[in-house]
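For this depiction, one protein chain was excluded, whereas all remaining protein chains were kept in their positions.
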Amino acid sequence: MEISEVQSSKAASDHYGLLNPNSVLGGVFFVLSMVFLFFIIPNYINLPPYMQHPLLSPQFLPQLAGWLVLILAFVLMVSGLFNPPKREEADELRRGVPVLRQVLMLAAGAIYAMFFEQFGAIGSGIFASVLLFLASGLRSVWIYALAVVFPVVVSLLFIHVLNVPLPTGTLWEALFQL
Amino acid sequence: MMSSKIGFRLKRSALCVVTAVSMACGGVAQADEWPDDNIRLVVPYSAGGTTDLLSRKVADLLQRELTTVVVENRPGAGSTVATGQLARGGRGSDHMLLMASPGHTIGASLYPNLRYDPVADFAFIRNVINIPNVMVVPGNSPYNTVAEFVEAARAKQLSFSSPGIGSSVHMSGELFKNLTQTQLIHVPFRGSGEALPALLAGDVDVAFENMPTVYPHIQSGKLKALAVTTPQESEFLPDVPSMQQAGAGYGLENYETSAWFGLIAHKSFPEAGLEKLESALAKIMSGEDFQNFLPQFGAVAGEEVGDDFRTMVDNEVAKWSEVAEQANLKR
């Protein structure tokens, strides 16, 4: 049932229209490189008071790369309009993915990105892994035990065998200090 | 916020269990009990560099005298990330040391808006190792003395290499440039490994490199040493004059630079700790192991202890600040 749906939608439009990924990507990069060339470079790359040669300027390489991106993005955008790419099967796999699954992934990422110091290496490892296991809808208990065992074993390995310190978690420190 | 580390916590809590019967856990340990925990020696550069190598040797010797010393690498923005973290103090800073080097004083000029004072925010324990820099020219260079070189550099533009902007090698060159009123061009590389071939091949005219980097090439004749940058000649290059002698009459009478490596700590470091460290360092530095170690790096033992060390750093900060300003590097 599902497969035939996929096939029929594929048959309906083998190619994208004007709003195809290449044109959109080219357009986005075009705008971004304009911003980069005309706003970011002059404002965020400081020039020294004296330079021996214009090619020695700190702005030279960023400008070169910026113009490269600008021109190629334009080419990509235009060629996308005239010659839209074909749809790929992989895109179809992304239709109808449960929202919860994606939200849980984002939450796991957020824990690592924002609370690594607070929860500590072990704490955030456990939280994030549990969330990701939940996202896949895993049911068996021993798998969730893994989510505890792995962060503990791996951080101890990092700290004691490899001599690489990881944070304990300021949150726990504050709690146990009370 | 200084994050404290699991390894440290575990040790600490084990200790707490033992002493909890009579004492409140987490309370301040008795001053005379220092060290009551592992000592952490922070290296503000990546593993594998000279600072790292020297720190690991010092840590190795230090832990025979005191307690376990754990070396931690915390590179970033010269050495200023690790130094800034130390300056903020917090938990565990009573057992934390940092191996400071010229980056500590040069970084204060080079990096914008540092949130610490390189002198006032720290306790200064001891300068441990000094490595002189050597003014070297390629073996086939027409210049055989500092005087000849300065004369030539005043007549035309010459260039000097360094392993990177803000390194002691670079700043030694900038200082030379200022004092001799010459217009040397700085050619930065990334690391001595890249800088050395350009010097050997004569692509650059001079360098003020660290002794251990260039010593074998001086021995083999591929490089000529014109002067050492310390006030005294080095025992490793007995025929080479000091810059102050060789450059007399060219503005170099007070020229002095060297790569120094010394231990500093947070300003609230316990008094007992300072004393214990000073005596432990004095002991290991007079020991055979340390004395045998020094020549491998063309190094000499650092002499400045405590306040003398602080004064030395203070002077360095002032000196480099002026040089950085002249070289348009000051932020």
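We just call them A and B in the order they show up, numbering each chain from 1.
Following the convention adopted for this analysis, contacts are C-beta pairs under 8 Å (C-beta built on N, C-alpha and C of every residue); 3 or more make two chains touch, one makes a residue touch a chain.
Everything that follows uses one rule, which is that contacts and distances are computed from a predicted model.
So one subunit is absent here. Using its UniProt record, which name fits best from "Transmembrane protein", "Tripartite tricarboxylate transporter permease", "Peptide/nickel transport system ATP-binding protein" or "Cytochrome bc1 complex cytochrome b subunit"?
Of the names offered in "Transmembrane protein", "Tripartite tricarboxylate transporter permease", "Peptide/nickel transport system ATP-binding protein" or "Cytochrome bc1 complex cytochrome b subunit", the absent chain's UniProt record gives "Tripartite tricarboxylate transporter permease".
Among B:150, B:169 or B:187, exactly one should touch the missing chain; which is it?
Missing-chain contact among the listed residues: B:187.
Touch as defined at the start, partner being the missing chain; which of A:19, A:47 or A:174 qualifies?
With A:19, A:47 or A:174 as choices, the missing chain is touched by A:47.
Against the chain that's been left off, what residues of chain A make contact? List them.
21-22, 25, 29, 36, 40, 44-48, 51-53, 55-56, 58, 60-62, 64-66, 68-69, 72-73, 75-76, 79, 85, 90, 93-94, 96-97, 101-102, 104-105, 108-109, 112-113, 116-117, 121, 124-125, 128-129, 132-133, 135-136, 138, 143, 146-147, 150-151, 154-155, 158, 162-167
Over the whole complex, note the residues of chain B touching the chain we left out.
Output for chain B: 46-50, 52-53, 56-57, 59-60, 72-78, 80-81, 84, 110-113, 157, 159, 164-166, 185-194, 196-198, 200-201, 203-204, 212, 215-217, 219-220, 293, 295-297, 328-329, 331.
Throughout what follows, only the chains that are shown with their structure count from here on.
Mind listing the chain A positions that touch chain B in their complex?
Those in contact with chain B are residues 48-50, 52, 117, 120-122, 155-156, 159-160, 163, 165-168, 170, 173, 177.
Per the contact definition, I'd like the list of chain B residues that touch chain A in the complex.
It comes out as residues 1, 3-9, 26, 70-72, 91, 185, 328.
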